[in-house]
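The complex is shown incomplete by one protein chain, all other protein chains being positioned as in the whole.
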Amino acid sequence: MAQVTRRQFTGMMLAGAAATLVPQRDAGAAGKITLYLGPPEKTSSAIAQGFEKKTGVKTTHLRLSAGEAINRIRAERNNPQASVLYGIGLPSMLTLKADDLLVPYKSPEAAAIPAGYRDPDGWWTGTDVDFIGIASNKKFLQEKGLKAPRTWEDLTKPELKGQVCIGNPATSGTGYTFLTTILQLMGEAKGWEYVHRFNANVAQYTRSGIGPTQLVGRGEVGVGILFAHDILGSIDQGFPIEMSLPDEGTGYDLFCAVILKGAPEMEEAKRFIDWSLTPESQEILAATGYFDVPTNPKAKVHDLVKPYVNVKLINYDFAWAGNSKIRQQLVDKFQKEILAGRK
Amino acid sequence: MVQATGILIARPRPGLRRGRALFSLYPLLVLGLALFVVYPLGMLLAQAVQADGRLSAGTVLGLLRESYYRAVLLNTLLLGVSVAGLGTVLATGYAYAMTRVAMPGKKFFHFVALLPTISPPILMALSLILLYGRRGLITNGLLGLQSTLLYGFWGLTAAQVLAYFPFAYLLLLNLFRGLDASLEEAAWTMGAHPGKILTTVTLPLLIPGLASAVLLLFSYSFADLGNPLLLGGDYPVLAAQIYLTIIGLYDMPRGAALALILLFPVTLVFFAHKRLAERAAFASIGGRASSMRHPQFRHPAVRIGGLLFCGGVCLLILLQYATVLGGAVTRLFGINHTLTLKHFASALTASRDALVDTIGLAAAASAVSGVAGLLIAYFVARSRVPGRGALDFVASLPLAIPGTVVGLGFAIAFNRPPFLLTGTALIIVAAFVVRSIPYSIRSGVAALRQVDVSLDEASTSMGATSFQTLWRVILPLLRPAVLAGMIFTFTRSVTTLSAVIFVVSPHWALVTPTILSQMDRGDVGEAAALSVVLIVLVLLVIHGVPRLLGRDWREGTAA
Partner (left out) sequence: MSTGTAKALELRGLRKAYRLPGGRSVPAVRDFSLRVEPGEFVTLLGPSGSGKTTVLRTLAGLEEPDAGEILLDGVPLTPLPPHQRHIGLVFQNYALFPHLTVFENVAYSLRIRRTPDVRIRDEVEAALKTLGLEELASRLPGQLSGGQQQRVALARALVMHPDLLLFDEPLSNLDAKLRFQVRSELRRLQKRLGITALYVTHDQAEAMSLSDRIAVMRDGRVEQVGTPEAIYARPATLFVADFIGRVNILPGRVVDRGGSGVTVEALDRRWNVAADRCPGAAGEVLVLLRPEAVGLTEAGQGDLAGTVEELEYRGDQTEYRIQIGGVHVVVVESSPRRTRRIVEGDRVGLRVFEDTLHILPAQREG
């Protein structure tokens, strides 16, 4: 049996100590970029690789939820780690803009994007759109002899007691989009009254917006409120799920690409934004199971998404929903009035 | 001859004078602790008690005034108490059966009980959902129930008890083993049957140990972040609330204020524990134990009871791990049970960086923690340097501080000058080290107490400096303790989530946050596969490294 001498032990200790002193991995060098990406890991990796392949710029990326991204970018204000934030909803981008954490960039590629999907001053540019849908577990519907909900009101029916699931508005973009959609559609007073009734049917508010796919897919709950790309993704994975949309119209989000203030790799960041607006980039989304509607009209729309391209959307007020004061107010109210009352 | 004269020269405090080389490290340790323990806590505190640039308790008091946060605090306390109580009972029973009941399979039972200590706690939530969720294999598949009980108090209690009771078990196992055997034998010969011995002698003597176990579990429950995030949707607890406040509301001051509220009861518990341990020192009175072989009760009822109890607990734990393994090798656990290796392939490719980084950083952390822990232990137990009590106190503080708070303190303190460490490996390694160094110190101090001071004195009288004494006499005797501390640091580092969730960066990916986000997305297969890979790696390290190092490192030469 090998024996370790004190000398060898010292060697190991020194090696260990040395490992801690190694500075961060060659960040900031030319031809490299660090990305914060919102889509699921599979899609995020494909996006990073796609960009790397196209431009030769070496990428490092971290997948983050909207909340994690905002928090991280704020925390890193004095020492920005990443240059680009991509694939996060517009309200969060507006929050970052209000915090003075973005820099505008008018991409030459942006001309191809419809005006409604980009900021005229280039603070943000939309890459894909997605709307809120209702996912129902087919087995559940069958067992209970129910039809998939077709209106927001359907979700408050007694048959669905304890069977609805949605991301927590405090932590998930999905939950927040749902809440603001309801409040815009029904008005503040009636909207909150609806949320109370809706709450009675909710089995669980998950931490992240995508959480309910798992729950609905495995039949832990009957119905989930989700972004359509998550629902379609689960259907694509083989979960027995049916997607329906509310007749009253539904809210949506515009997923954007932005350059972060103090970006360590400004040139590469611009190249990334340019690339993210091309059909080639936007088609990666659906190809990797992230079924959004691309903002570039020239990008191919995936067959699963096609039926929903002309879905009835509400006129979602991003400026209002993305205002961090409003956001704080709404989330606070939600926590105190809705969450606090739950057991 | 030269050395002989060296002794004759009067030296008022040989320990201090002779060991200059060693003692020059002392300020370094002090600075390190100040930077990585005191400073982040201070910054956190500052963040929590200032509003609009002025000093104010408004944020904290404001939170306490809101019924929602009071409910959260109450939830946290209730959960902590339940987990502590249940876990201690479980751990006591287990440790008792393992040390006092003559039954087969003890090695196996021990191994199984230790599994949770080397795996990420969130694993419990994952397998609990798969087994006992609304569509769980057992609750729904077998019993036809569709219960939501799992998502809330009961589920959290179950997850935390399963994840943390083994730590209490380990603690109690040592105490049960360390108790002077003749006390129980005396009771036995005086007519007490096994049950009576337990209630009249063993347990009363172990009260300080039981209290330690309770407090340990209490603080683990308080600090747990992963399980509440996954299971506690409708049962908000403080650690998760801090995370949600910062990630969801982007509200750093309020997060810091919540952290302060979390810190308060935990610190209280910590000091209560310390007082208790100091006062009730009689558990160790039987220092001159006549026999270390404890009574092994052979009564059939006791043996069957012990087997059933340990077997039952093992079954529960193994079911958890079997489920994780099942999740890792099936296409979509619960829906499509086709066998596949794609999750493992993906864990070893897509998450390779996370695995490599985690292992590397944890190894670095255990090296630092091993050396610094030994040095601090030496200063505390063997030297008379001024301020060693304070050093010990500060280094032990992280025992009381939940990982979430440490992580948050780091995030606040090190993303601005003068200590701009965000995004570096150093911040992660420091978080690992800070979290585990108290254990390294404890094990070092305990081992040092076993080594008679006369050995130091003999070495010094023969002309050795403190450093030489430490190096040539003490270290060889302490090797097993140092190694144990290092391995502990390693496992704790690779499994922690709460301490690193705020400090991970794109350049240094870690496994536990990856598992959390995979589970969030519903990639149960990948999360499970990655967990399995992690557990196997940890097992390899735990069992492989001591074997590789040789016998001296495992058993030591100390009497």
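Letters A and B mark the chains as written, and numbering starts fresh at 1 in each.
FYI, a contact is a pair of C-beta atoms (placed from the backbone, for glycine too) under 8 Å apart; a residue touches a chain by one contact, two chains touch by 3 or more.
The model shown is predicted, which means the values in this text are computed figures rather than measured ones.
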| item | value |
| --- | --- |
| Which displayed chains the unshown chain touches | B |
| Selected residue (touches chain absent from view) among B:Ala57, B:Ala186 or B:Ala350 | B:Ala186 |
| Sole contact to the chain not displayed, among B:Gly87, B:Pro120, B:Gly255 or B:Pro295 | B:Pro295 |
| Touching the absent chain when the full complex is considered, from B:Leu150, B:Ala168 or B:Val201 | B:Val201 |
| Chain B, residues in touch with the chain not shown (by the definition above) | 180, 182-183, 185-193, 196, 200-201, 204-205, 207, 282, 285-286, 288-290, 295, 298-299 |
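Convention: only the chains that are shown with their structure count from here on.
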| item | value |
| --- | --- |
| For chain A paired with chain B, centre-to-centre distance based on mean C-alpha positions, whole Å | 34 |
| Residues of chain B defined as touching chain A within the complex | 66-68, 71, 129, 133-135, 140, 148, 151-152, 229-230, 233-234, 236, 244, 246-252, 331-332, 334-336, 350, 360-361, 363-368, 370-371, 411-412, 415-417, 420, 422-426, 429, 471, 475-476, 502, 504-509, 517-518, 520-524, 547-553 |
| Interface residues, chain A side, partner chain B - complex | 1-4, 6, 12-13, 15-17, 19-25, 27, 34-36, 40-42, 45, 60-63, 65, 67-68, 70-71, 74-79, 81-82, 95, 162, 168, 170-172, 203-208, 210-211, 213-215, 217-221, 234, 237-240, 324, 328, 331-332, 335-336, 339-340, 342-343 |
